[in-house]
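Taking it in order: structure first as structure tokens, then the write-up.
A single protein chain has been removed from this complex, and every other one stays in its place.
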């Protein structure tokens, strides 16, 4: 099938090694909803896969929201009377609450306290905090450091600009035989957090690269979107409403490098093609299936009732379920290359199933057709059929135009790949045709 | 919600104490399908809640049935030659088989035997027997007493009249914002049986009183019907066919004071609003859910195929499943005030859910609306949402016009009350409206 190249262990490991180098390169950049850190992140991605980049001006409406002002942070610190920096942005980009307004004041510790965020239960970790939509400012620090602060006064500086500008996102599109689409979304707005979200970005890039390089054109068009959480997906949705009717399946990717097992979270509808394919691919593995809930990442927007897209989410440990989540402990040491490799393998199989699934129609539906005379069946009778022959019988029997190959595989309790192979042989023998052969798109031009 | 006042333990206990005094007052009255005992029962109920009373003439057709003649029993006995009463109606109203025709004869024991009913296995209990539709007469007595009877002769007297008259039933209506209705039916035809049916009458009266006294008008109109079993519900149905299309939910109440756990019996359809609300309210308690079966109380008529109303039944020990059932041992000692109180609490929560349930529509369905700017969400991001915020997200996500609040609570695995509170907040913020706001009824006039 489409992504067979990614399925062997060594191929997945090689691809995961590339993902790892991208994660390393992206870790130091200061990302937020908007700003130059995001642009630099997209630059690095663009070195690996073709990208179409979009800049949406501040103030542009996106449904109930609007694109915020652009935030750029040059430096920030809390320094004591001697100028010694008790908190220093240069040491860690999590030290400044995201979207903090500029400040330059001298304050006592008492005045400063309402602006400080720390984790008493994890005194060595810096928490990740943001205030995108309310004008305020703050510092995040280790609780141990916070407790050491004297009464002050302190010089408090956030050298930032929060001004009209743009929100940046980018797409990588792999044209398919059909203009029907599979969407893959991963968020790009988190600063120095490695599992959330650099692992998702890097795995998405590797999947996209494999699809771009595949020897055959996919059946469906694959669209990868790299944008900030929430406002990024809303911005994309608001500019692509006319395209949504083409979305046949989709995934939100993130948190794919930690030591936890894989989790697939169902789409809102719970029985979409994506859901069924994921359940099929993950069966028999240690992965877990999660019911839909309206909390998480950008599936919140794609699965809002006004869109209700067939999009699930693939993660390892779900958000909020591991202690390092949204803290400085989500650093490069949390990412395991072997976990990236396994995620990539699973994702490649899932993508292959999504792409190859189709609805077959038996062209000789009255009785079984003679497989023997078409070279598809042994010529001596009396023994039991082999696995391939069994798959042929299942496909012929079920191919009444109401079931796709995935549904047939589920009913027959056979691997999708075996059913697909049987269907391909029957198509070749003229006994089957695909009902939902998607509309042929324009001839493949140069990659965008 | 509507009946919060009845939910605290002390409030339920106070209300159950009132129910108990009503049961005590009603126990001595000689009830049957018809007659003055029923009228006296309705008099007592009318002292507590507003009642509309109906008298249906004997001979009036009610579908396949007709209203029987009215039966009134003044006295009855079996006396020996010395005039000593071996069986005396004044000692217990169960001694006479219901609807016995008048008799005044002298008979030997041998002649009398076919007219005697007793329980060999429970020799100290008087059975409850009736013969509504075949003209006969009989006495019910303790088996121990029956065995002591000598050969006779006996003076056998049933001083009754069975003559054209009326069947009496009464309704108490709590007008709602809508003319859509919830029906509550409890039978009033059993003589000196405390659990079956005085407990049902008393609990229904308390629920009705609480609804009449609630500070806010219910969304739905609540109609309580007090009438005899079978022929009473048939009489009411035959006179209210045009009203049945408005019935959104309903309950038959009975047997609510014995020591057994609560049982909810599903409606015929098995998935009506009443069924779903009862399953939700009873989950996690020791109550048991029963499948529908066409045997029991007046749900037999409401759930006959020609009506198929969404009515379930709430009882403690179901009919025929406890030894005291339909015997003189179903007396005041079988009723536990604490059991009445718990039944009332559960019923109040169920009634509140039935009344508050509605279908919300998200008015900002594309993506999540910004809850923060409406004061419904914390302003600092990065942490996990609280329970209320989670409920807000669930309601918004599911409010596509196809699901009511109860269905949302079930999918979200949240208590109905939490989902309802979130919906109310979203309605207040203008993000949600109720699709099935029932038609406004006329302004609330004086109680009937």
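Read from first to last, the chains carry the letters A and B; within each, the first residue is number 1.
In the analysis below, a contact is a pair of C-beta atoms (placed from the backbone, for glycine too) under 8 Å apart; a residue touches a chain by one contact, two chains touch by 3 or more.
Nothing here was measured: the structure is a model prediction, and the numbers come from that model.
Contact with the omitted chain, checked across B:39, B:85, B:129 or B:217, is made by B:129. Only one of the listed residues, B:308, B:331, B:400 or B:436, touches the absent chain: B:308. The omitted chain makes contact with just one of the residues B:27, B:65 or B:388: B:65.
Among A:14, A:149 or A:393, the one in contact with the hidden chain is A:393.
Residues of chain A in touch with the missing chain: 362, 364-370, 372-373, 379-385, 390, 393-394, 396-400, 412. Interface residues of chain B with the unshown chain, by the touch rule above, are 62-65, 97-98, 117, 127-134, 136, 138, 230, 233-234, 237-238, 268, 293-295, 300-301, 303-308, 320, 326.
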